[in-house]
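Of the protein chains in this complex, all but one are displayed in their positions.
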Amino acid sequence: MKSRILLLLLCVAFPIAACEREERNTRPDPTLGSGGQGVPVTTLAPGGERPAISDTKASEFEGNAYHLSEGKRLFDWFNCSGCHANGGGGMGPALMDDKWIYGGSIESIHATIRDGRPNGMPSFRDRIPDDQIWELAAFVRSLSGNAPKSAAPSRNDNMMAHPSENRLPNATTLGKSP
Amino acid sequence: MSSADLAPKPEGILDTELDAESLRHRLAETWKTQSGLFGVLSSVDHKVIARRYLITALVFLCLGGLSAVAMRVQLSGPERGLIGPDLYNQLFTMHGVTMMFLFAVPIVQAVGLYLVPLMVGTRNTAFPRLSAFSYWIYLSGGVFVWVSFFLNMGPDIGWFAYVPLSGPEFAPGKRADVWAQMITYTEVSSLAVAVATIVTILKQRAPGMSLDRIPLFVWAMLVTSFVVVFAMPSVMIASSFLILDRLVGTHIFNPAEGGDALIFQHLFWFFGHPEVYIIFLPATGMVSAMVPAFAGRPIFGYLALVLSLIAVGILSFGLWVHHMFATGLPKLGASFFTASSMLIAIPNGVQIFCWLATLWSGGPLRLKTPLLFVFGFFFIFVAGGLTGVMLASVPLDLQVHDTYFVVAHFHYVLIGGSVFPLLGATYYWFPKLTGRMMSERLGRWHFWLAFIGFNAAFFPMHIVGLWGMPRRVYTYPVELGWGGINLFITAGALVFFFSFVLFVINLVWSSRHGETASENPWNAGTLEWATSSPPASYNFARIPVVTHSEPLWAERKALPVAAGLRVDAREVLISTVAEAKPDLREKSARPSIWPLFAALSVGGTFLGSIFTPWAVVWGAPPIAISLIGWFWPKGAPEDEE
Partner (left out) sequence: MRPPTGRIAGAVLLAFILSGCSGVQSALDPKGPAAVELARLIWFFTVLCAIVWVLVMGTIAAILLRRRQRRSDPLRIDQPEERMVSRVVISAVGATAFVLVALTLLSFFANRTLAGIGENAGLTIRVTGHQWWWEVRYENAEPSRILTTANEIHIPAGEAVRFVLQSDDVIHSFWVPALHGKLDLIPGMVNTLTLRADKPGIYRGQCAEFCGAQHAHMATLVIAEPRAEFDAWYAEQLKPAAEPSSDEQRAGHDAFLNGPCVMCHRIQGTPAGAVTGPDLTHIGGRQTLAAGTLKMTRGNLAAWIADPQGIKPGSKMPVMDLDGDELNAIVAYLESLK
């Protein structure tokens, strides 16, 4: 009897904690803007501590399976491999290691894609909507094993140039003793 | 010395030594389910487990029905905009998954679990703890998938989950993994019940119940259980391959690396087609049980009906490709499946003709609610079967495949062919389960609302499918002119849904205030009506001896019985397979909490395995411990050799 009550409660339950990993939001959040404003990449600032980074777009994209999967698609569609060769690097630096010339946090990667960088990284500010840049940034993070394993994309339905992102080792800790 | 002196003297107290009163008292002691939470969780009485299954399946029916209502409201007009595509895809997947895996198969197996031991004249199923385990696994799987739905993690890829849509690239997140593991849960559960049912039917029949005296419902459960045993592993392979692809990175379904997307469909439908016969055959057994009772004569064409059941069971494995006619198959292969799909209509037709013959040549028909549902079954199922004949033709199917025509067809055969007999069976066997009759007045209302609502909802779907409306669409354009007919369908669906509300009201009201039922209110002939209403925990005080296929009609005054089983330990009588000559006395398991622990360990392993393969490693010790606890002899009389 009790098991039945439990079952009924569970089934009638309100969404207890809508799983962040599974959210599929295809519209940009209007309150968080479209990326025209700068996203701070560090809390250091002259004139005292800058308030903590309040832009929550990063958290919305980082551990979300749908956005990571879309980022993977866009990496292919927008030919990032043309310079970065599936993450291994070529004309552009490798994205699967732990060396980040301009910072490896998701905000830094977002800024890199949006603004471009010296020595060849074009600016995609006018070319890719801001949400899609966040998706790409989140995916690039996953290439170095920095995305949660349960959200990172799995094997391609196509040929594979490297192990699937949910099996890639974390570049920061790889080869180093604990 | 006589041979009697050489035979070892049986231990314990036998039922030959006791009078009727103390016999019932001792048997109740030995076979009872303890009261309290522990008793509830450890019961192995097939009737207790089956009732749980029935109620749980009914809850899932309501959940599946609510998802259907939500879908129909969204589809009631073009570009309605009430439910977005993501939620709609989850809803229709949940509807399919719930109805097929969490309602239809468990409920027919549950009816079997309840009735089969009673109909064959034994005290409990074979492997009682396995049946208990199967319920807990089923419950865990059902709760798992519905809780996932509320956590926005419900599968959204269709109940059939074709790759590559359900593969790792196109189904991000864990939704498809939830689907894959839920399949495995329910498949294990169904297999367990099927195995117990087969062994009970083949080995535990009352003395004298030779193969030609087995009730048709029992035959139906036997054939169904064999179909389960051979079909379920195929879907388990499909879902396991899918989860391997998704979790571990195998390329089984990846064409670019040497895999094949179509093999998933073959594996799925090799299970999927027998699955619908798993749902349908027990319902034919129920009809075969109710028709003779209402006609007041033995069933016409017993042998033909048994052979039809077996033929359908075997042939059902030769039809699966008809679900794949649009995939670009070689013409000769596809035509073979046209022929086999048409062929299966013959044994189904034989069944219908035999039932009609029985009803024709019987006595005056009392048009009580169970019989109303039987007639509803004829009306709807024959229509569904005929649209099935239409779909069997490859060229015809290419116009109506994946349209609402198919939706109409399978609802006609599944609801008409299985749900209507189930509803009739509920009214028929409710007195046996609860000791009360269901309200006839509410029953009539229920029947007519269900009949009219169903036909209003599903008949127009044939038409709108021919007009070009595909399946699995969350909306449709205004200019195609499908709005009016869809509104009508939605109205019918709401009426049909409301009929189920009436049904639940009837169930609840009748269990409190229904007229008290006698042992055999329908004057039927099979053994379950020889027990009290509801039956005692031990079913029969003494095992009956059967001399006819309708034992209660053949032995009007008192059933002959066999004696010699122990009353202080749980014993059942094992008989030979064909002639049912009494053969052995076999111990039957006592209540145990280990099936619950085993189910929780297995369930936890499945749940964890959608996140990491390590769950299989970490899950193995609890499973091992549960199994050790399960089988370890506990010093009870049942553990003695």
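Labels A and B are assigned to the chains in the order they are written; within every chain, residues are numbered from 1.
As a convention for this text, contacts are C-beta pairs under 8 Å (C-beta built on N, C-alpha and C of every residue); 3 or more make two chains touch, one makes a residue touch a chain.
Every value quoted in this text rests on a predicted model; they were computed, and no experiment measured them.
S.K.: May I ask which residue of B:Val248, B:Leu367, B:Val501 or B:Ala624 touches the chain that does not appear here?
M.R.: Per the contact definition at the top, the residue touching the missing chain is B:Leu367.
S.K.: Taking the entire complex into account, which one of B:Asp45, B:Asp177 or B:Glu550 touches the absent chain?
M.R.: Per the contact definition at the top, the residue touching the missing chain is B:Glu550.
S.K.: Please pick, from B:Leu37, B:Val248 or B:Met390, the residue that touches the omitted chain in the full complex.
M.R.: For the chain that is not drawn, the touching residue is B:Met390.
S.K.: May I ask which residue of B:Phe459, B:Phe498 or B:Trp630 touches the chain that does not appear here?
M.R.: Touches the omitted chain: B:Phe459.
S.K.: Give me the subunit A residues in contact with the hidden chain, please.
M.R.: 24, 26-28, 34-36, 73, 77-78, 126-132, 157
S.K.: Pick out the residues on subunit B that sit against the missing chain.
M.R.: Contacting residues on subunit B, toward the hidden partner: 84-86, 89, 157-158, 162, 164-165, 169-170, 255-256, 260-262, 292, 296-298, 300-301, 304, 326-328, 331, 335, 338-339, 342-343, 345-346, 349-350, 352-354, 356-357, 359-365, 367, 375, 378-379, 382-383, 386-387, 389-390, 392-403, 448, 451-452, 455-456, 459-460, 463-464, 466-468, 470-477, 480-482, 484-485, 488, 523, 525, 548, 550, 553-554.
Throughout what follows, only the chains that are shown with their structure count from here on.
S.K.: Using CA atom averages as chain centres, what separation in Å is found between subunit A and subunit B?
M.R.: 46
S.K.: Which residues, counting only subunit A, touch subunit B once they are in their complex?
M.R.: 1-4, 7-8, 10-11, 13-19, 21-24, 65-66, 68-69, 72, 149-151, 153-160, 163-164, 167
S.K.: Spell out the part of subunit B that touches subunit A in their complex, as residue ranges.
M.R.: Going by the criterion above, the answer is residues 37, 40-41, 52, 55-56, 59, 63, 86, 139, 142-143, 146-147, 150-153, 164, 167-170, 172-175, 245-247, 249-251, 254, 256-257, 611-612.
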